[in-house]
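See below for the structure under consideration.
One chain of protein is taken out of this complex; the other chains stay put.
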Amino acid sequence: MKDILKLGGILLLVTAIAGAALSMVNAITKPRIEEQKRLVTQRALTTALPKANPEAIVPVTENESVSHYIGYQTTEKQNIAGYAFVAKGAGYSSIIETMVGVDTTGTVMGIKIMQQVETPGLGTKIEEVRYGESSSWFQDQFLNRIADGLIVDKDGGDIISVTGATISCRAVANSIKKGMGELEERLGGFKVN
Amino acid sequence: MEKNFLVSASPHITHKDTIPRIMYSVVISLIPAIAGSVYFFGVRAVWILLFAILSAVATEALIQFLMKKPITVKDGSAIVTGILLGFNVPAAVPWWIPVIGSAFAIAVGKIPFGGLGYNPMNPALLGRAFLLASWPTRMTIFKTEPTGGTLSGIDAAAINEYGLDSITSATPLNVFKTQKGIISDWNELVKSGLEDPILQEKAAQANNAITQLYDSSSNLLWGNVGGVIGETSAALLLIGAVYLIYKRYIGLRIPLSYMGTVALLSWIFGGTEGFFSGDPIFHILAGGLILGAFYMATDMVTSPVTSKGRYYFGIGCGIFTVLIRLVGGYPEGVSYSILLMNLAVPLLDRYTKPKTFGVKKK
Amino acid sequence: MSLSNEFSKGFYKENPVFKLALGLCPTLAVSNSVQNAIGMGAAATFVLLCSNVIISMIRKGVPKKIRIPIYIVVIATFVTIVDLVMAGFAPALHKSLGIFVPLIVVNCVILGRAEAYAGKNSVLYSFIDGLGMGIGFTFALAIIAVVRELLGDGKLWGIPMFGSGFEPVLLLILPPGAFLTLGMFLGLFNWLDTKRSAA
Amino acid sequence: MNLRKLTFKGGVHPPEFKEFAEKKSIEILPLPESVVIPVQQHIGAPAEPVVEVGDEVKVGDVVCEAKGFVSVPSHASVSGKVIKIEKRPHPVGGKVLSIVIESDGEDQKSSSITPNENYFDLDIEEMKKNISAAGLAGMGGAAFPSHVKLSPPADKKIDTFILNGAECEPYLTADHRLMLEHPKEIIEGVQLVMKILGCKNGYIAIEKNKPDAISLMKKSVQETGANLKVVGLNVKYPQGAEKQLIKAITNREIPAGGLPMDVACLVHNVGTALGIYEAVSTNKPLYERVVTVTGKGIKEQKNVLARIGTPFQNLIDFCGGLTENAVKIVNGGPMMGIAQFSLEVPVTKGTSGILALTEKETQARTPGPCISCCHCVDVCPMKLMPNDLAKFIEYERYDEAHKLGVLDCIECGSCSFICPSKIRHVHLFKYGKLEVSKMLKAQNS
Partner (left out) sequence: MEFNELLIIAVSAIFINNFVLTRFLGICPYIGVSKNMDSAVGMGFAVIFVMTLASMVTWLINAFMLKPTTSNIFYIIFNAEAPPDLTYLKTIAFILVIASLVQFVEMVVQKVSPALYKSLGIFLPLITTNCAILGVALLNLDNDYNFIASIVHGLAAGVGFTLALVLMAGIREKLEMAPIPKALQGIPIAFLMAGLMSIAFLGFSGLKIQ
């Protein structure tokens, strides 16, 4: 019995030392990790809403979760530059999450794929940046389109899909299209040009 | 002086079947289907089959030579593997596709496990699965018109002139699947309260397309459809199969239980209007089911030896085929379902051992 | 045994992956690109080094009965440190290695070395052993990754290596490619061994 | 009879080649110059020589005595002088102690061979004694002492006797000829057996490829008024194996490791039945038997009545000798027979045929890999898995081979016959059975 107590004590001591060490490391890294997480969303938002002031993009919540973001042109939160939302669609092997920015007329201003676990070399090419270019050719196709134009070639539209990955591409296009429909409803309609 | 007589254990006579005899019979039985493939796809088909066969045979011979083992390509099994691999690629692939596919089938799927008789999975199908995973685009361009083309794939001229799509003809199952996808997308939208006129229009078209597909069984039977080289004509494949059945090199347990399961399940689940609205005939004739059920699921090496085991094997193949066709990532499920069931063969054999004569059932 | 020997054994003679068949899960999982492989290798080497050192330092005070739990706590601590630091400073790598960073805890190489080596040897030797084994592990991951990334993706360290005409063997960066490549390498090393002992 | 097909599951259809000899009446072989009588021609304990070199013997004199119950005596098959008692090659393999008798050419019969009047009314024990004294060992191949079979333990009642006239082995026609030439005697033999056992159901089972034998037997049964059924069996090898035969006729399955008496049956071969008739009616011991000398390697295929102990060479010479291309000599049929090194070996009680095969028929078979074609599993009449068994034995995993039932194998050879890869299952199984028995013995002790 005494033996067990002693062994338990040693183990507890070791664990406590470990815990203490970790809490120190955690204290140092925690802010950075959180900053990194925030940066991911922030970067996506700035890509999606290039015209908005990066400091003036605010989340809109509905039932305790973010439904979409509103981007203002100025720091004082005036003049809406556009809206952003996260579109989710089932791809080939994962749910693809895309940050989408649209202007007030319902035209896509920018998109950024945030999360996908598609097949390397196939579905992952929806994020491919060609050698010598600076942005993804697939995602660039979505710019300046309205919802009706978001159809991939295989379905009769003119968004060229990544060869061999129609499913992933269709998921992106369809999820954005669907998200824009929902956004339109929420806003009570886009402005007509 | 007396002569020395041969001495060996009984029996002293054996049946005339030998491994080469069986393998070459399979080759013969495939001749109608080969002829059909030339008719449908032009001389390209010949080249592709030739490359596939040569690569299979050369790979086997080369490895055995390097390992200083007896070279056994004379037994004909590599030839069968080569033909069946060639049958499993579309006609528009460049020459290196069948070459690499056959080489993989033999060098990875067969020789490492000890060669003929020891490979746990169907080499030709492994070759196909390898090609499909590695070059999915190459492996899914189908065309129906017989063309010469160049050895490196489809003519560049053709691509420029018509655009890729005009020589890309989807397989019936492909059409079936995309159209079904459109209908279900549409239903999704309706469910979420949105009605998109464009999609509505497309959904109506899709319904139409599926009906038309169902009506085209005679084309499916004779093979006038897109697909890999060997799968298009059900009738020509069946001629060869009848010969093999007559020779008793393949039995009916696997093909019948396989096709029966596909027919039943596709009838129940395959329709667009709820249960029991699918078209079993379509599902049997479209795609590679006939090729798979008679030539690949029946590969002796990779199917069970017990008679109950063979029924279960066929049923399992059928279930996976329908599952993949209806909800899987590919339009066609035959190759994967056979590969999956190959994995279960040792278990099937183990648990379906016949009851020894005179041993009471428990 | 000399120090240099202790250091170099991890490359070939006692290579943890090819010879001892340890740490196979991460080997398979992260060898789809050289970047991932080196990242994982570095993380594992760090943990291996630190835990070897600490364990050989405290080995005399550790009661035999609970040495494994204690080793695990020590290892888990360093793993968590790596995990946190990586998440903070190399988020992209952290994301692509996924749960395999925390899983270094159960990596058999590390516990294996703790039990087989650090628990019995001096700090200096344990340090060298950890370094050698870690680098050997990284080396194994890297050569598998080179094959897989080069042939399966046409790239090395993310940089395209072939002209646009090259169509990579996608299968190699898919899960089956991991098993097949590792299997081939294991066979190759076996074969080299038999050739060696024959010569 | 019900509509159930008279057959069993599995089996093969080897080419029959019965036409070589089936139309040839039994010819009597001239007396040989000397005969070689092995002390072991049956299953059980070897018999013990009771003559010495130099002794004069007459045909039918006992030359070696049964030793124990499961054993049979053997008799001189020629009259003359015992010239040697030494080990001689035996058709079943190896060398066996044998009594060599030089014939004096007179063929004097022993005085003990005397007809019994009213033999049918003999006491049952008396009959069994006659059978035992006649040295009868089953002539269907296994050479099991007949009197033992006829003395089942008290708790095993036998209600069915089956006369095995299947003769399913290709080439062989000895039983067929016996049925055509001695139908009445055979039927009497059957009736004697049924009387000894007190059983009611008697069947004469003949494969349908011998329609003349079936109709003659039917006619003879009618004429003698015997209470017997003649049944035609589907032509399929090994229809004549007793387990399969009993299954086909009675639908009873002998339990694994069991005997016919476990399902209240008894099976005897046609030759044995005739022998029983002769033993009971005339006290004639088993000193001669019908042997089919056949095969493409024989110039003139014949059925000959040969004295036990006659060297194979004599029979072959009588049939015109071997052809140029004869390369293999088999004691018995091609499916279960045993290949011989030389023609010195003697005809024994179990020699139903001498088969000479030509080069073309016996091309050297190099076994290939098993391609799991499942043919062997389909044909095995014992429903074993010969492919797996062969592998287990090849890799010396006798424990698994035992579990898979290697001891139940009847060595019929169907699996090896059908195998496209020419795997020598039976060879492996014979060896495997020995190893398994060794293993079991070791485990028991």
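In this document, chain identifiers A, B, C and D correspond to the written order of the chains, with residue numbering beginning at 1 in each.
Definition applied: a contact is a pair of C-beta atoms (placed from the backbone, for glycine too) under 8 Å apart; a residue touches a chain by one contact, two chains touch by 3 or more.
Just so we're clear, the structure is a prediction, and the values are computed from it rather than from any experiment.
Enquirer: Over the full complex, note down every shown chain the hidden chain is touching.
Expert: Among the chains that are shown, those touched by the missing chain are A, B, C, D.
Enquirer: Taking the entire complex into account, which one of B:135, B:249 or B:320 touches the absent chain?
Expert: B:320
Enquirer: From the listed residues C:62, C:105 or C:133, report the one that touches the chain absent from this view.
Expert: Of these options, the touching residue for the absent chain is C:105.
Enquirer: Specify the residue from the set C:90, C:123, C:161 or C:184 that touches the hidden chain.
Expert: Considering all chains, including the one not shown, the answer is C:184.
Enquirer: Tell me which stretches of subunit A touch the chain missing from the display.
Expert: 15, 18-19, 22-23, 26, 30, 90, 92-93, 119, 167
Enquirer: Contact with the hidden chain only, please: which subunit C residues?
Expert: Here the touching residues of subunit C are 21-22, 24-26, 28-29, 69, 72-73, 76-77, 79-80, 83-84, 98-99, 102-103, 105-108, 111, 171, 174-180, 182-184, 186-188, 190-191, 194.
Enquirer: Across the whole complex, list the residues on subunit D that are touched by the chain not included here.
Expert: Contacting residues on subunit D, toward the hidden partner: 369, 391-392, 394-395, 397.
Convention: only the chains that are shown with their structure count from here on.
Enquirer: Could you see whether A-B or B-D has the larger number of C-beta contact pairs?
Expert: By the number of C-beta pairs in contact, the winner is B-D.
Enquirer: Report the inter-centroid distance (CA atoms only) between subunit B and subunit C in whole Å.
Expert: One centre to the other, that is 40 Å.
Enquirer: Among all residues of subunit B, which ones touch two or more of the remaining chains?
Expert: Those would be 136.
Enquirer: Please list all residues of subunit C that touch 2 or more other chains.
Expert: In subunit C, the residues touching two or more other chains are 168, 170, 174.
Enquirer: Could you please specify the touching residues of subunit C with respect to subunit B in the complex?
Expert: On the subunit C side, the touching residues are 167-172, 174, 176, 180, 187.
Enquirer: Applying the document's contact rule, which stretches of subunit B touch subunit C when the two form their complex?
Expert: Those in contact with subunit C are residues 108, 112, 130, 133-136, 138.
Enquirer: Could you please specify the touching residues of subunit B with respect to subunit A in the complex?
Expert: 136-137, 140, 178, 182, 185, 189, 192, 194, 196, 198, 202, 329
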